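Here the complex is missing a single protein chain, while all its other protein chains stay put.
Going by the order they are written in, the chains are A and B; count residues from 1 in each one.
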Amino acid sequence: MRNLLHDMNPSVKFILITLSMLAIAFFFNPWTPFLFWVSIILLQLTMSRTKWKLWLLFMLPFSIGAFGYLWTTVVFGADTGGTVIWSFAGLDVTDEQWARALSLAFRVMAFSTLSLLFAFTTDPVKFILSLMQQLKLSPKLAYGVMVGYQFLPVMKDEFIQIQQAQRLRGAKMQKHSWQRLLSMRQVLIPMLAGAVRKAERSAFAMEARGFTGEPRSAFYRPIRIGRIDILMSGVFLVILFVSCAGGSWLS
Amino acid sequence: MPEEIFHLKNLSFQFPEDELKTLNGISLKVHRGERVVLTGPSGCGKSTLLYLLNRLYPLNCDGIVEGELSLFEKLADEYEAGEINHRIATVFQDPDSQFCMPTVEEELAFTLENLRVPLDEMEPRILEALQLTGLTKLRNTVIQSLSGGMKQRVATACALIMNPEVLLLDEPLSHLDPYTAEQFVTWLTALQQQSNLTIIAVEHRLELWKSFFEREIQLDLNGQLAADRQFTSKHAVSFPERQNAIQQTKALKVAQLSVVIKDKHLLAPLSFSVNRGEIVVIAGPNGSGKSTLMKSLCGIYKRTTGTVDSEGLGYVPQSPEYLFLTQQVEKEVAYSNASNQIQLDELMESLRLVEIKDAHPFSISHGQKRRVAIGAMLADKRPVLLMDEPTSGQDAAALLELFELIDQRSKEGTTFLIITHDMQFAASLADSVLLVKEGEMTGKFAAKEVWDNAELMEAHHLLSPKGVAPLAESFA
Partner (left out) sequence: MLKSWKLKEVVLMSLFAVVFGIVYLLFVHAANIWAAVIGPLAYEWMFGIWFIVSIICMYIIRKPGAAFMSETMAAAIEVLIGNAMGPRLILSGVIQGLGAEAAFALTGYKHFNILVLMLAGIGSAVFSFIYGYFISGYAALDPSFVALMFTIRVLSGAIIAGIGGKYIGDALLATGSLRGYAIARAKKGDVNA
C-alpha cells in the first residue's frame, strides 16, 4: 500500500497530474480545489513513504504564496456583484468575491500539494527513462537532459567557488535584487564558458560510445505500465470527479 | 603482415573558422595490435587526428577533409553514423565529463543499448566488463562520487564493454595525479597483454608509460608528419636547478588556525610561519584539508580560531578564470585600484602581459590566464600567493613555464604557497614542504628532509620524485 505511488509509472503519474490540474482550473468555487487538496494529502498519507517534516518545509513558501493570492483576490478582485459581507478600510467585500478568493487560494494549495506528491514519489532518472520509453521522447533530448542532471552538483560547487574567488577580488555581494541581477554576469560568464566546454566533451564521449540519438531497440531498465497504473488512474479519476461534482453541489 | 586498421593517404583537415589547415598531408598506416603514441607540441592537431579516426570529426565541427582515410580497409565516408564507434572505442582526458548516467552499471548499460545488444546478453557482458576492469564492487556506485582515477577506469570499462578492436586514448592521464596515473598505467598494461587491442594514444606525460608504446608518430606545429619511429622511453621533465631566494623578514605568520564548519572539524589548530621569498609546497592525500587550509588563509572560509598575520594574501584557483571580472586583460590587472600606473606598467611588463593587454581574459592560453591572475593579485598588494593545483593538466612546456614564473617572482620577493600532486615539480621548486593529513598538519619541513623519508612520503600518498627517472632509464 505504501509503495503504490512510488511504484507507479512516472509518465502515467505525470499525465494524471497534468490532467487533474487542467480540469480543476475550470472551477471557481472554493469547494472543488479544497476537496481535491484534502484528497491528495490523504492519498499521499496512505499510499507513500513521505518524509513529512521535509514536506512541510517545502509547503511553507506555497502557503505564503496562497495567502498572498487570497488577499490580492479580495482587494483586486474582478467585479462580481453579490452581497457585501464585510467592509474594511473603505473596501467592500462581497460573498462572491470572498468565495473566489478562497477558491484561488485553495487552488494554489491543491496544485502545490499535487506537485510535491510527484516530487516526493518519483525517481528523476526513472522519469526521464519513462518519458523516452512510454512517451517516445527522442533519446537525444532525454540523454541530453540526463547529462545536465549529472552535472548539477559539479556546477553548484563551481558556482560557489567562482563567487568566493570573485569576492576575494573585491566584488561585493549586492543588496538589492536588481543589483544582484546585473552583477550576475560576472559569475555567469565563467559558468557558461565552462558549460560550453563540458557540453562538447560529454557529447563526444557519448558519440564515441556509439550513441546516435536513434530510438533504442532494447532497454536495460524497461519501465513498464502495469496493473498498479490502471488502479491508480482509477483512484485519481475518482478523486477528480468527486471534487468537481461535490464542489459544484456544495456551493 | 597483420591486417591494416587505419590507412591515411595524404590526409588534410581544416576547421571552417580557420585560415590554415590543422592537419597537412599526412600519410601513414596502423596495423592490428600496434601500440602507437601521437606526440607533438600542443596545438599541433594530435587530438584532431584522433577525432578523425573515431569519426567525431568532420561532422561535429563541419570541418573540411582532403585526401583519403580508410578504416578497416573501407573508406571512412562509407560508414553509417555511429557504426565505426562499435569497433573503435575512445577514452578522453577529462574524467568529470564523460558520463551521462548516475551509476557505473547504468553507464555500462547505456553503452550496450547504443550497440543494440539484446536485453538477455546485457547482464553477462556487464559482469564480464566489470570483472575485466576490477570494478565489480563498484557496480552500483554513483560515478560522480568516485575519484578521478576511478572515473578513468569506468570510462575504460565503458570502452571495453563494446569489445572494440581499437582503443583510442586522448591524454587519459592529464587530470590524474602521478600516484593515480601510475596505477592506471600498470592496470592498462596488464589489460593490453590479455587482449590484442590496437592502441593509439595522445599523451605528453610519456615518462609515466614506461615501455608501454612501441611506435611514436610525431606531428609538428604545421600539422605535418615530423617523425614516425620506434618508441623510446622518455625521462620526466627536468627542471633547472634553482637557488632559494628566502629573505629574513616574515611574510606570513599563522597561529592556532582551525576551521569548524557545521560541527565538522575540517582543520585542527595549526601554526607555522613563512619568510618572504620562500616557496612552500602543501602536500597530502586527497581530502586531507589542503584546500581548506588555503581557503581559510585567504579568508574565503571563516576561521574558527587563530590568527593569520601577513603582508597580504592572494589566491589563484586551479581555474584562474574564476577570478576574472572584466573583459580586458589590462583592466583585470588594474581592477582593485590599489596600485598606481607606474606600478601597473612594471607588473604588466615583468609578467609579459603587455602584448596581450587588450585581449579578453578568457580567450588567452591557460598559462597566460594564470599570469593575469597573479598580476591582479600583486596589483592588489597581495604579495603572498596561494596557488591551488597549478600543475594539474599541464604539459611539459607549460610546467617549465610555470616553474620559471614562480622562480622569477620569488627572487623579486613574492612568497608562494602551492598545492600540487606533482612531486617532480615540487622537488625542484620547494624550499619547504607543509604536510597535511586528515585535517591535521604533520609539520612544516625543509624540502630535502621529505623526499628521502620514505615513511613520511608513503603516509601522505606521495610518489617519490626520484622514483620515475631511474625506472625509465632501465628500459631505454
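Simple rule for what comes next: a residue touches a chain if its C-beta (ideal position, glycine included) is under 8 Å from a C-beta of that chain, and two chains touch if they have at least 3 such contacts.
The structure presented is a predicted model; accordingly, all values stated were derived computationally and were not measured.
Visitor: Touch as defined at the start, partner being the missing chain; which of A:5, A:35 or A:189 qualifies?
Guide: Considering all chains, including the one not shown, the answer is A:189.
Visitor: Just name the one of A:42, A:181 or A:245 that touches the chain not displayed here.
Guide: Result: among the candidates, A:181 touches the missing chain.
Visitor: Can you tell me which of A:109, A:147, A:168 or A:240 touches the chain that was removed from the display?
Guide: A:147
Visitor: Using the document's contact rule, name the residues of chain A that touch the chain not shown here.
Guide: Missing-chain contacts on chain A: residues 14, 17-18, 21-22, 25, 28, 58, 61-62, 64-65, 67-69, 71-73, 76-79, 100-101, 103-104, 107-108, 111-112, 114-116, 118-119, 124, 127-128, 131, 138, 140-141, 144-145, 147-149, 151-152, 155-156, 159, 177, 180-181, 184-185, 188-189, 191-193, 195-200, 202-204, 206-207, 211, 213.
Visitor: Extract the touching residues of chain B with respect to the undisplayed chain.
Guide: 15-17, 59-62, 327, 360, 362-363
Just so we're on the same page, only the chains that are shown with their structure count from here on.
Visitor: Mind listing the chain A positions that touch chain B in their complex?
Guide: It comes out as residues 125, 143, 146-147, 150-151, 153-154, 161-162, 164-171, 186, 189-190, 193-194, 197-198, 201-212, 214, 216-222.
Visitor: Inside the complex, what are the residues of chain B that reach chain A?
Guide: Residues 51, 54, 56, 60, 81-82, 85-86, 89-90, 92, 94, 96-102, 106, 109-119, 122, 143-144, 155, 158-159, 162, 168, 295, 298-300, 315, 317, 319, 321-325, 335-336, 362, 376, 380.
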